[in-house]
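Report on one structure; see the data block that follows.
Yeah, one chain of the complex is gone here, protein chain that is, but the others are all in their spots.
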Amino acid sequence: MTLPTEKRTLLTIITEAIVEPTLLRDLDRLGVRGYTVSDARGRGSRGVRDAAWDEAANIRIEVICPRPLAEEVLRHLQARYYANYAMVTFLAEIEVLRPEKF
Amino acid sequence: MTLPTEKRTLLTIITEAIVEPTLLRDLDRLGVRGYTVSDARGRGSRGVRDAAWDEAANIRIEVICPRPLAEEVLRHLQARYYANYAMVTFLAEIEVLRPEKF
Amino acid sequence: MTLPTEKRTLLTIITEAIVEPTLLRDLDRLGVRGYTVSDARGRGSRGVRDAAWDEAANIRIEVICPRPLAEEVLRHLQARYYANYAMVTFLAEIEVLRPEKF
Amino acid sequence: MTALDPVILFFLFGLTAGLLRSELKLPAALYESLSVFLLLAIGLKGGQGLATQPLAPLIPQIGAVILLGAAQTLIGFVVLRSMGRFSRADAAATAAHYGSVSVATFAVAVAWLGARHIDFEPQMSILLAIMEILAILVGIVLARGVSRDTDWRALGHEAFLGKGVTLLLGGMAIGWAAGPEGLAPVKGLFFDLFKGVLALFLLEMGLIVSRQVGELKRRGIFLIAFGLGMPLLSALLGLGTGLLLDLSVGGLTLLATLAASASYIAVPAAMRIAVPEANPAISLAGALGVTFPFNILVGIPLYHGLAMQLAGTAP
Amino acid sequence: MTALDPVILFFLFGLTAGLLRSELKLPAALYESLSVFLLLAIGLKGGQGLATQPLAPLIPQIGAVILLGAAQTLIGFVVLRSMGRFSRADAAATAAHYGSVSVATFAVAVAWLGARHIDFEPQMSILLAIMEILAILVGIVLARGVSRDTDWRALGHEAFLGKGVTLLLGGMAIGWAAGPEGLAPVKGLFFDLFKGVLALFLLEMGLIVSRQVGELKRRGIFLIAFGLGMPLLSALLGLGTGLLLDLSVGGLTLLATLAASASYIAVPAAMRIAVPEANPAISLAGALGVTFPFNILVGIPLYHGLAMQLAGTAP
Partner (left out) sequence: MTALDPVILFFLFGLTAGLLRSELKLPAALYESLSVFLLLAIGLKGGQGLATQPLAPLIPQIGAVILLGAAQTLIGFVVLRSMGRFSRADAAATAAHYGSVSVATFAVAVAWLGARHIDFEPQMSILLAIMEILAILVGIVLARGVSRDTDWRALGHEAFLGKGVTLLLGGMAIGWAAGPEGLAPVKGLFFDLFKGVLALFLLEMGLIVSRQVGELKRRGIFLIAFGLGMPLLSALLGLGTGLLLDLSVGGLTLLATLAASASYIAVPAAMRIAVPEANPAISLAGALGVTFPFNILVGIPLYHGLAMQLAGTAP
């Protein structure tokens, strides 16, 4: 018997650690029901961010939600953060078991 | 020449850091050949878990395996952990190079 | 209005922390435009790597890029690292907003 | 009359910063390192004391605190079930917290006595470890009943080889084997910096306690009443036990403090695995949000006052 | 004639290792822990000094440094806009860095004075906190203008409850409440180890400074000139203010150092959120890559020399 999974979208945001509180407040406001954050470092168009100190640290935020909400969040990030912050975002299709949760 | 990749399932589990040893033992028992763990924090239906101390820390476990095994693990998690622990799980389709490894 | 996303490939590499500098130099050389690194631990065919000290720590590298470049990187990893290092890699399809960035 | 101990001021500072939602946050690795340090230091101090005296009198004392811890856990369980209408799991888990001990509270009491040059028996650290081990076992049995398939090996591992107990017992073994002279070279780290480290640790404790306020508001008055009443009752049981064991005033104060204190590290972790259906937020809100601040701010001087009266040495 | 302070040697070591691309890297948690320690220790020292003297003279001093900080920020802004042709956002953000203060620079100056047994007024730590708070506010106002929808609550939170200010003020409150005697038990950690911890911290600072070199090369001569000229001008303003306030030679030196120093922790974080269109690499390259090394290597002795001349106590 296969499990009754349902499709959702996984939105991943990689950005500067310094915006964590502001960004999480934005997510709350946009109606996201949950998120997961982990610490990261990296390189991109804004140079090397090696997490040696807070200024140069990245975070990696994951949000599981319905596709329309993911797109709304993306639109907000594009308007509010893309121009001025080191930020990369991407969407992936995933399957979850408890669709009412996300 | 494209690479001869094969499909597998990536099962991601986000849950309380405190269950790490128990959960990893369960994975072993279910026949999982490998896993990757990283530290995380987050918010969900059980509130904010900000990793300020062990009690409030999350982990993020990834398991690459064939779809049937992923579903078996999910069924076990559902039976044994969903009711009592902060836990989120999801499945994604991925491609690997060495299918015999997973 | 749906967002104008485009498909890219997400290459994830899980390997020994000790190769981080060498591996990142290789990625640069292969023409990768960015990457994200986070700390991890795990278990696989080369045993338990529990990150208690540097020798036993893993990292998790993510690279968003076009599929052909992802395959080129994979081919390099296969030739140069697979035989001698604890390493797992996988590819996933994702969507990004700014295709020119990746 | 006496000013507040600086370690208490650090706690109040952390609490205030947390309540004002300051961005202050200590790195998790620092918090863990400080707690490793405190557990080792307490073990070393106890162990070096034991090295200079016979071990025989320990046996009745160990027996007595086992009874004390078990009694506390059972009383807590009954009160929470009957008066608090807690589920069996919640009552057992919470009672196990109160039957166990808090190393931070113990450390504050040790510092408090030290500042007043009041001696105490070195074996108090052993009794600390014993009460910590015991409450985990009793709590699990209360929640589960003892069925055929109880995995006693896993349970014993959980109780005896948890991080806190390992560090306490290891520190004690080292202190005992090295003796006061042998420890001299590491004194600069483990003893001279003890209070400073404790102060930093209590700063973080204040931050953590400040996060329990939400849960306390949600749970209402019973949890607060239990969090205040239970330590008082336990302290009296502890004082009684201490009198039977003929402890000094310092020893009485510490045993009362141990009895009154509630675990917030080892027991929560063990209960989370062994009694998963218990809600950890409740026990933590009580142990951390009410009992811990009560004990370090009010309890310790109070228990010391009672100890002096009972020992007939009131000033 | 006098050898270099070991804390300076640690800085130079870190800088050299970084420039040679050594693999040396301190764990991020260690760096954070050291900075928590330094902020608390500076607060405690200041607070215990305040405990032994009347607080009334503080009021004019606080007023004076508010003016001093605001003046510095405005001067910096004008120079960067006109001579540096910086965008409004970049000019405001960079000026805010220079109107604020660097705790590490202050700590080096305190250690420098301590090694020479030169006393100073304990309230310098309060002035430090005030200048840190103020520059954040002024910087934001400069960049944004004061519009109707300025979120003053969020702004105040940012300024008063950031990590650094919380630790400074908390340490000061504890030091003030406990007084020198009350702090005795935690002296072993917070005071006796101060210079050693500062040395380790400066090792990491050296590594961080070494990474600013690339940006400095890209930005060219103006940023370097500003990074050297601004602290000199600010130090003179600081000395002037200190003379008006009738500070001792030690106090003059410290106020000049405070004025000359540029923030690289609190202000960058605040500006990143409040003025996101400013490029943080520019301000950091100036504050960290030029001004910080200049102040600790050349500035402090220079400001002390000037302070002695102005106070008429040249040796």
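So that you can tell them apart, the chains are marked A, B, C, D and E in the order they are listed, and the count of residues begins at 1 in each.
Just so it is clear, a contact is a pair of C-beta atoms (placed from the backbone, for glycine too) under 8 Å apart; a residue touches a chain by one contact, two chains touch by 3 or more.
Computed from a predicted structure; not experimentally measured.
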{"item": "Which displayed chains the hidden chain touches across the whole complex", "value": "C, D, E"}
{"item": "Among D:20, D:55, D:78 or D:177, residue touching the chain not depicted", "value": "D:177"}
{"item": "Footprint left on chain C by the chain that the document does not show", "value": "16, 18-19, 22, 47, 51-55, 57, 81, 83-85"}
{"item": "Residues of chain D (touch criterion as defined above) contacting the omitted chain", "value": "27-29, 32-33, 36, 40, 157, 161-163, 166-167, 170, 173-174, 177-179, 182-183, 185-190"}
{"item": "In chain E, positions touching the absent partner", "value": "3-7, 9-10, 13, 16-17, 20-30, 111, 115, 192-193, 195-197, 199-200"}
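By definition in this document, only the chains that are shown with their structure count from here on.
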{"item": "Magnitude of the superposing rotation for chain B and chain C (Cα, nearest 5°)", "value": "120"}
{"item": "Same-residue or different-residue interface between chain D and chain E, half as cut-off", "value": "different"}
{"item": "Computed distance of Cα centres, chain E from chain D, in Å", "value": "41"}
{"item": "Interface hub residues of chain D, defined as touching at least two other chains", "value": "23, 25, 28"}
{"item": "Residues within chain B bordering two or more other chains", "value": "38-39, 92-93"}
{"item": "Full enumeration of touching chain pairs", "value": "A-B, A-C, A-E, B-C, B-D, D-E"}
